[in-house]
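Right after this comes chain A.
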Amino acid sequence: MAGDTVAAWSPALALVPAGVAAALIRLSSRAPALRETWSLLASGLQAAVVLSMIPGAAAGVVLETILVELAPGVPLVLRADALGCVFAALSSGLWVLTTVYSIGYVRGLHEHAQTRYFFCFALSLFAAVGVAFAGNLLTFFLFYEILTVSTYPLVIHKETPAAVQAGRMYLAYTLTAGVALLGAVAWTQALAGTVEFRPGGILGPLPSGTLWPLLGLLVLGVGVKAALMPLHSWLPVAMIAPTPVSALLHAVAVVKAGVFGVVRIVGYVVGPDLLASAGAWSAVAWLAAGTILAGSLLALAQDNLKRLLAFSTVSQLSYVVLGVALGTPSGAVGGIQHIVNHGVMKITLFFCAGAIYVATGKERVSQLAGIGRRMPVTMGAFAVAALGLAGVPPAAGFLSKWYLIRGALEGGQWPFVLVLLASALLNLAYFVPIIVSAFFRPPDEAGEGIAEAPATLVVPLALTAAASVLLGVAPDLPVAFFSLASRAAGEILGGVVR
Partner candidate 1 sequence: MLSDHLPPFLAVVPLLGALLAPLLGAVRPRLVHPLAVAAGAATAGLSLLALREVLARGVIRYHLGGWAPPWGIELVLDPLSAFTAVAVSGVGALALLYAGPAAAGREGREAPFFGLALLLLAGLMGMIVAGDLFNLFVFLEVASIAGYALVATGGGRALVAAFRYLILGTVGASLYLLGVGHLYLMTGSLNMADLAQRVPELASPRVLAVAVGFVVIGLGIKMGLFPLHGWLPDAYTHAPPAVAALIAPITTKAAAYALARILFSVLGGAEGLGRAPLLTVLAWAGGVAIVAGGVMAIRQTDLRRLLAYSSVSQMGYIALGIGLANPAALAGAFLHILNHAMMKGCLFFAAGAAAARLGGPALTDLRGMHRRMPWTTACVVVAALSMIGVPPAGGFFSKWYLLVGAVQGGQPVLAGVILAGGLLAVVYMFRVLEHACLVPRDEDEHAGSDPALERREAPPGMLVPLLALGVGILAVGIWNAPIVSGVLGFTAR
Partner candidate 2 sequence: MIQEHDSVIVRTVVRALVPFIQLFALYVVFHGHYSPGGGFQGGVILAATYILIALALGRAELDRRVREGVVLLLSAVGVLIFTLAGVLGPLRGAALLDYAVLPVPGVAGPPVRGLGILVIEIGVAFGVAGALTVIFCRLAKAGEGEEEDSA
Partner candidate 3 sequence: MTEILAYAGARYNYWVYIALMLVGFYTMIAHRNLLKKVIGMNVFQTAIILFFLSTSAKLGGTLPIVPSQVTKDGVAAAGLMNPLPHALMLTAIVVMVATLGVALALLVRIFRRYRTFDEDVILDRL
């Protein structure tokens, strides 16, 4: 069960590199090389600090830093437990690659306002790790809002009217959600007398009529970032941001903060017992199942590659929610695993989309005919990640789906098995045509002279593609994600899963 809690500085230390880097980047606005160095250094340091905590977390040792008091009785506490480490390791590990990729991308496209770009990027990662390690709801909310605000300039990066419009929509959705979450936090404080995350939840038996409104506020609060239907509309629109932003933030950091929030709230605030007693499990699960199917169906209809990926994200995120909402140990393991697996595979796909855009300027699925011959590495990685996402072994997607299906069967909830299988088929239905046309259709004439994108773009995407296979074959290598996931699932549901 929940391991020993040890006071240590490491969780706070994990926040330092990104925070300091943000300041340094802002100050070295006139030196691009310096700026990028800070980013790289910070991402490397952050990853190192987070990784150093993982063996302990996997063994059940929870490191905890209590900083200032946010409010009397509510400290700013950072706690590196198993669940937090999953998200933190994912975000910071992928940040390293994304930084390399970003450098190639912004240079390749001569983007403007690069200082702001790297500044906000560092700030977002600062907030993402803060969200991961937040030890109570108020701390969580604090970093959650910083994440919202710091990603806004990235969404509107292009500063075109469409981008500004997208930014407004993004803010409208996420800040409304923030307000709902804040209300829920205050309500929780009033009901439970604390807002601390505790395995098994902090809300005792509630007065009648409060559970559903409170749950509604909480789900609304985190559901927007988790892109639960019908709160998902901002995500495809936000794809107007530069591709590395879409890749890391809108495939990993931001949306995963949302599903991570769902897991946190289900497991550590509301608690499985309360949910089970009210029959709320199945409500959340059906919401997730609906999102899975609808997201996949909508993805089928997209021509813009990034929008397609966005709808695929909408669909895949709900796997995580579904996994936790199944209420069975295997389901929870699968769901938490899928946070990582989907992150790695989706970022690969976004990297590919960005590499194609940098190399060819193409953004549409219909323009990709024959491109696989010109950019074999990119499209190869794309194929691996796409098939993995659909659940084809040996890539990682298979593993998490396997656990999800097992979890559904354990709970005797066979309709969800059908949903998962149907979604896998839909995944194939929208990914396979892309791969087939990229490799086996002749290129159009205008495609002459197209070559592989620069190495700074190709190397990260090849690495993530490799990682997605590795995670499927050996889920505890190189990072003990599987152990972390099963420990977290055990904490939530009160049982150890093997």
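Selection criteria: all candidates are chains of the complex that A comes from, given by their letters.
Basically, a residue touches a chain if its C-beta (ideal position, glycine included) is under 8 Å from a C-beta of that chain, and two chains touch if they have at least 3 such contacts; residues count from 1.
All of these numbers come straight from a predicted model, not from anything done at the bench.
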Options 1, 2 or 3: the chain contacting chain A in this complex: 1
Chain A - residues contacting candidate 1, complex: 68-74, 112, 138, 141-142, 145-146, 148-149, 153, 156, 159, 164, 168, 171-172, 175-176, 178-180, 182-183, 186-187, 189-190, 193
